[in-house]
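This report concerns only the one structure given below.
Yeah, one chain of the complex is gone here, protein chain that is, but the others are all in their spots.
Coming up: chain A.
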Amino acid sequence: MSSRDVILGRVRRALADVSDDTPYEQAVDRSYLREHGARSVAETVDLLAENLADYRAIVHRCTADGLPAVIAGLLADRGSTSVLVPPGLDGEWLAATGVPRVPDRADSTAHELDRVDSVVTACTVAIAETGTLVLDGGPEQGRRRVTLVPDHHICVVRVPDQVVSSVPQALLRLDPTRPLTWISGPSATSDIELDRVEGVHGPRILEVVLVSGRPGAVTA
């Protein structure tokens, strides 16, 4: 008998006393909240900014037209000499910087990635209540490793359309067949006397740019 049959047989014998045929849909009381508190769209974006900052991400806000200058400034402030760019990233975002770009290539090695100073990506959804960015490996976010190995990650969030309030709302927007990375602040550890230290293995600096409006749009 295979171990599969052994284990499934043991499970069935162990459950001999159980006569529960409540269907899954009725088995769980989901009276918990879909989001915590009533907030306007603007307040939700503010909460995202606040919670990101609370976990030591550095938050910047700008309009779409101002984004290239902001990114150029952030790269210059860190003294970056190379920046990794996912293939689908809007080229305009880096229009104002002269920092040499490194493409996200399938055959690049982890060692090559390790020599890159910064990475700029978009995200799929951001969760205000927890201060979380979710990346799904899409063309403007790149492979999972590109936001992991370099030390400086700049993530651009389009507000308010990419922002949700809560974890339940985020899961609805996400596709589980894609590899997902949820990021809440920079890499951190509390393993030494529970003192929080940022930047153990992942990026030590996470900068989040909240961008409102569309480029060229006239704001009233």
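The criterion applied here is as follows: a residue touches a chain if its C-beta (ideal position, glycine included) is under 8 Å from a C-beta of that chain, and two chains touch if they have at least 3 such contacts; residues count from 1.
Note that contacts and distances are computed from a predicted model.
A.B. asks: Refer to UniProt and select, among "4Fe-4S ferredoxin", "Carbohydrate ABC transporter permease", "Manganese transport system membrane protein MntB" or "Iron-sulfur cluster-binding protein", the name of the complex member that is left out.
C.D. replies: When "4Fe-4S ferredoxin", "Carbohydrate ABC transporter permease", "Manganese transport system membrane protein MntB" or "Iron-sulfur cluster-binding protein" are compared with UniProt, the left-out chain turns out to be "Iron-sulfur cluster-binding protein".
A.B. asks: Write down which of A:Thr132, A:Ser165 or A:Ser212 is the residue touching the left-out chain.
C.D. replies: A:Thr132
A.B. asks: List the residues of chain A that touch the chain left out of this view.
C.D. replies: Per the touch rule, chain A residues meeting the hidden chain are 2-4, 6-15, 17-18, 20, 22, 24, 27-33, 36, 51, 55, 106, 109-111, 114, 127, 129-132, 137, 143-145, 148-149, 167-168, 171, 176-195, 197, 199-203.
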